[in-house]
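We show some of the complex, not the whole, and keep each chain where it was.
Going by the order they are written in, the chains are A, B, C and D; count residues from 1 in each one.
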Amino acid sequence: TDNGSSGETTDGDGGNNDDTGNNGGNDSSGALTAGGSSTVYPITNKAASVWGYNPPADDKEYWPQEKYGISTDKNLADYWASKYGFEAGKDGQPPFNVSIGLSHSGVGLTKLQKGQVDIGDASAPVDAELDASKSELEKFKNHVVGVDAQPIVVSKYLYENGVKKLKADTVRKIYTGKIKKWSEVDGYTGKDMEVQAIGRSVGSGTDTSFRANMLGSGDAKMPGVDIRKGENQEVAKAVGNANNAIAYMALAFVSKDVPAIALNFDGTTYEPGKNLSDKGYPLSRDLHCYTYEGTSKKEAAFLRMILTEFGQGQFVDPAGYATLSDSRRKEELSKLPETTN
Amino acid sequence: MSEAYSQDSEIVTETGVLGQLATVPFVLALGMILLGGALLFQWVSLTTTVAGVSVATVFGGLHVVIALSLFALGALSWQGSVDTTPSPSVSSVVAFIDGSIAAVISGLVVSQTFGLGWFAWIPAALVAGVAVFVGTLLLREDIGVTVPVGIFELVFGLVVLTGVIGSGWSWTPEGFSATFPGFIAIAILGLFGGLLTAWSSAAAYRGFGARGREFGAYVLISINTAILLFILARIILFIVQKGLDPMLKGATLWPPAIPFITNGNGLQYDINGIFPAVVGTIWLVIGAICFAVPLGVGAAVYLTEYAEQGRFTSIVEIATNGLWSTPSIIFGLFGYAFLVPRLGNTPSLLAGQVVLGAMLLPLVLITSRESLQNVPDEYRDASAALGVNQWETIKSVVLPAAIPGVLTGVILGVGRIAGETAPILLILVQDPFPSEAPKVLSSFTLQATPPFVVNDALLQPASALPYQLFAVITAGVSAPESVGWATALVLLIVVMSFYVVGIAMRIYFRRKLQQ
Amino acid sequence: MVDAPSFSAVRRSVDELETPAQIAAAVGALSLVAAFTAFIAAPTYVAFPLAAFIAVVVYGWVTYQAETARALSLLTTVSTVIILGLITAYLFIQSVPVVRKMGLSIVTDTVWRTSTNRYGLLTMMWGTLVTTIIATLVSAPLGIAGAIFISELASDMVREVTKPAIELLAGIPSIVYGFIGFMVLNPYLSNELLLPTSGSLFLVGVMIGFMALPTVVSVAEDSLTAVPNSMKSGSVGLGATDWQTTKSVTLPAAISGISAAVILGVGRAVGETMAATVILGNVTRLPDPLYDVFGNTITLTSAIASQSGVAIGRPTQLSALFAAGVVLFVIVLTLSIVSQAIERRMARKLGGEQ
Amino acid sequence: MSETIKEMDSEQNSSGSQTTKGETEERIRADWVEYDFDGQPALSVEDLDVYYGDEQAIQSVSMDIPEKSVTALIGPSGCGKSTFLRCLNRMNDRIKAARVDGNIEFHGQNIYDDDVNLVELRKRIGMVFQQPNPFPKSIRDNIAYGPRKHGELDTGLLARLLGRDDSEEEEELVERCLKQAAIWDEVNDRLDDNALGLSGGQQQRLCIARCLSVEPEVILMDEPASALDPIATSKIEDLIQDLAEEYTVVIVTHSMQQAARISDQTAVFLTGGELVEYDNTDKIFENPESQRVEDYITGKFG
């Protein structure tokens, strides 16, 4: 493809490439841009900031090569970029910068389609997010970088008063507006309170996958939602501030104040910290980094870093997500263009 | 002296005993207002004890003591043992307020305490309201001002003292999702009763009559303003308290360094900072000024100096005032629909500059126009009488004289746009926590194809201080709450300094003009 | 005695502008129109006509400075009008698709559903109405009282502190209010008033009322100060107290200015965005019952701010947000025009006695 | 000019004042200007100093103002005439920069005492200003304003409900005041029109009527005709002379002719706020004691 083969010409300016001319080599405009899902953001953002920092070979904290069986004297970004023939940057700068935008999966994919970003982060598959023709969808190239076992979280008060585990059906009833009071929930022992069901913005991957995985379709109605927040972080804060809230979000944002609960699907109980990341967990979902019309070398250099054991261990796992199995990792790596050395 | 002048001692009236007596409920009322505020802010709780007495009891006691002293004031004045000048009746406004309070109280009692429906509480409220309204109207002013308030205070006091409303009490009004706990109810009764008492005892202080009413009104208005100013101070102080420490984290006096302000966000920094946003804001402001000042001042010159007052000028006036009041988010929408597709199809600094410039434009125009109009016509006449043409006059006399006003307007306007988030949400930002600031100066390049001069930094996304705060709220994975407070503090400092400079300049130049 | 011939200098050729100037003016105008067209149609090529225009201006400045200056100032004026025109035009154009789809029901429908592309604005209009009413109840009485304090009651020293302080209040950015609301007040209300959801119309209303306060205070104060002192002295000279004078002379005389102040304040409240966006739950559902101010819904502004991000991939939803913008714009423009008319009336009324 | 004044003189003395003409007392102190007159003083000013900030606008002025006569204050611009006048009913209190020292006695009481009731004082000593300043209300409301504020009239819905309606008294009061101010005939058919619609001269007479409505004893007028055309001016002048039969009138004017035409006694202030001469009006214009006053009167300056 055009972008892929020309390698260095990819830039973030999108449609009007001739506007700013061919400037793949220089530092600012040659940046690799990604954007979209706030679920994927912790992964790509971490990777991008380490990339931008470009730690030298002896930086054990950020560039622990031996641990992953890599041996090089190159700086981190120089090393990964060199796999696709990029020269090391000046003065310890990475060969090119990576900037990660934050919005929602749908937005990231649309921007990717319009050429406004190079990589579209998404926490739901493109066909669930975009209403587009098959041929159009085929132009999106899917790279799965990790797996989110989407948790259901509740306010601390609820957690301490019996809501440590819910049946999937109860959650469904809450979000479809059939359960309005916590007293209607089995096992709840606290004072009677209304349910505050928190949702993510329509159009976010989290919302789409929750509807698809919990309610059966990405378009399913959720009349029970009481408030909607734009990003995972806001959801976490809202749940933390309340004592009657329940929410779905990304695993990375779970904390002491925003505890995840166990879910029972048809008799199987998935417990956070135990088997939530199991393959069978119905709310688990792949985290995607889409590229458009093939994968350019710049994109490949960055994605390859994330898809190696190093990236999985350094970026995906610390963010709280499940890493890819070795076989999936190999499969994903094989989708990237051949390295040039 | 002729008989027409018989009542001549009247021009002298003394603030007598009543004045001193009235200070008692007045001071207590102020105390109750403060205490009510403290309760709302949760600086004290109902169960806090002061000298062995719980705050709730203190409230009840204050109400009752106030009630008794108000009765005393009324009685003394009625009896004529002190020198007062009450009108024969209270004003209908006072009667109406008393009636409304009575209506609310009885309505609430009937509906909430006895749990009766609208068929009961509406008539009850009406009857009580009308009765108190008419009753108050029939009273002489001194009684009408003190006694009803005293009765309300007595009721409030008894309700609190007897624990009918206390820390365990709560009330969920029908149809509302809120539940009012006892401490809020008591605080509100305290504030409300305090204001009523302050007014009533202030009127008594001046012996009722016109002067009493004046003092009563002034006391209420002054308390209102004091509360406003308190809230302002509280907001600012709160942000300083919360934000100062994180802002100064790692700061050193010598060499002077505040890493939070001079660092970007990234692993290369020990302390993550908001430098890119600071720089972004600076460039936004510069760009907006470059866009708005020539346009605004030029249009102001045309409108004041050249144009004849007519349809065109009134269209422009409507347009500028319309622009001025257009919600900022609409500028953002416009920028997204119109500018972004034309400026490289990506959020960019340039788009932000133009949009903020468009927001700044009307303010610059309005204030420039005002200050051009304030340039005395004498200067123009003097110049014209010397045979100097209009443009030279404008250039050499009118504009220089108007510059202070224009400058003030620009500074205040910049203060406003520098704090705007809504318009830049869609058109400026990509990365919520950038590590590098836009390098505008070093990015100018020439090229052979149109548009010949390009500046990549201008066409790239950037960040800005107010957005940075928004990012903490929405995307704070990499930024703890304290970073938000620190950012808020920096933003406040930046915006407020524009305002302080602008307001100070305006005061200074106005004063100079008056001399 | 005066040398008569030198007086001929008093006379000057009738066709004041010689041909080169006329040509230059024409070229300048043409190139400007071309530049503007280019920016609308093909932004890349703006450079050519723009360069031509700059050349003409430079030429004009050197040779006919006065005329060029006048023309440029006219140009800036026209540009200002065009900018408002563009904003209006783009808002309307972008909202056409959804209006075409929804018809009039766009302002009567409460359903907002992306999966079926049905976008009714009624919910957010209700949210805006409720928050604006609350904001007005906060800002109008407090603001007018503040204005009376500053203009009629404060001593010089107190005024010099109070007035700037209240103006400073206008400088606190909306997002800072939002941040405080989100971080501190939302939890306070949830915990103390046991609100079932985070954020409420009440809190937003009070906050934007507070934000509108400085506008109300300073405009109302201006109009109180504009009441001629001679009028006030007339009342005081009759033995009326200052408060009677304020109530019976100053306030009635300034009433139009004060209503303008309140209307401007309302305009600010209607357009206030970030605080609402951050504090509210932004769920497109009416509060139940409708008057439940402690409930949650969405406002026109917060709908635009919270959904424009997600709507980028959905043309109809985006168009619906522009329609929300149109509604906002129409409301605010109407308010602005009404307040201007009122202020003119006040000027006329007070000018009448001079 | 001296002729003119004489002409006027014969007419003007018809009003109540019986002034001792042609005599000037010995000065008691350098800054004390004495003027002997029969009858009662309405106001006695003693040793009045007024400062605006650091600047002194009135320099220890002492004078008695006789009741039921017209006293004119003349002097060049900025000499402190208005300042002095405003002291007489403490309207200067409203100017924050102004500081007043000295005594002004009104019925034996110093109006600058701390516990003076300004409301009562200003009812008794009314004021008419240079610019006509009617309220933007109806003519009726303008006249009834003062009495209503003082609780002497009770109209409106509520009063009617309570059976305390004073509409009739109000009607009478309005008519009486407007007649006294010689404007009744011009406005009696439009009492409910806005007063701002009247001409300047009518507005000024309305303001005089308004001032009369609270039944003052003294009326202070600060250049009441300077904003008016000659015809309106002459109406106001006639009115002032009529008023002096019942009221004590103190008038500031910048027109010496006007002072000569209508006043019984004239006080001349000169720059710096000094009262240089105070005497029977004829005396001042025909044969002033002080050379400076003579220079001023004859137009050597000013």
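By definition in this document, a residue touches a chain if its C-beta (ideal position, glycine included) is under 8 Å from a C-beta of that chain, and two chains touch if they have at least 3 such contacts.
The model shown is predicted, which means the values in this text are computed figures rather than measured ones.
Trainee: Per chain label, how many copies make up the complete complex, given that just one of each kind is displayed?
Mentor: A x1, B x1, C x1, D x2
The criterion applied here is as follows: only the chains that are shown with their structure count from here on.
Trainee: Compute per-chain Cα centres, compare each with the mean of all protein Cα atoms, and return the closest chain.
Mentor: Going by the distance between chain centres and the overall C-alpha centre, it is B.
Trainee: Please find the two chains that have the most C-beta pairs touching each other.
Mentor: B-C
Trainee: With centres defined as the mean of C-alpha atoms, identify the chain lying farthest from chain A.
Mentor: That would be chain D.
Trainee: Taking each chain's centre as the mean of its CA atoms, how far is chain C from chain D in angstrom?
Mentor: Each chain's C-alpha centroid was found; their separation is 49 Å.
Trainee: Report, in whole Å, the distance between the mean C-alpha point of chain A and the mean C-alpha point of chain C.
Mentor: Roughly 40 Å separates the two chain centres.
Trainee: Scan chain D for residues touching two or more other chains and write them down.
Mentor: Expected reply: 119-121, 149-150.
Trainee: Would you give the residues of chain A that are in contact with at least 2 other chains, written as numbers and ranges?
Mentor: 16, 18-19, 194, 230, 237, in rising order.
Trainee: Can you tell me which positions in chain B touch chain A when the two form their complex?
Mentor: It is residues 177, 265-268, 344-346, 429-436, 439, 443, 447, 449, 454, 456-457, 459-461, 471, 473-478 of chain B that touch chain A.
Trainee: Can you list the residues on chain C that touch chain D in the complex?
Mentor: The contact residues of chain C facing chain D are 155-156, 228, 230-231, 233-241, 244, 248-249, 252-253, 349-350, 352-354.
Trainee: For chain A, which residues count as touching chain C in their complex?
Mentor: Residues 16, 18-19, 103-104, 106-107, 109-111, 129-131, 193-196, 198-199, 201-204, 219, 221, 223, 225-230, 237-238, 241-245 of chain A touch chain C in their complex.
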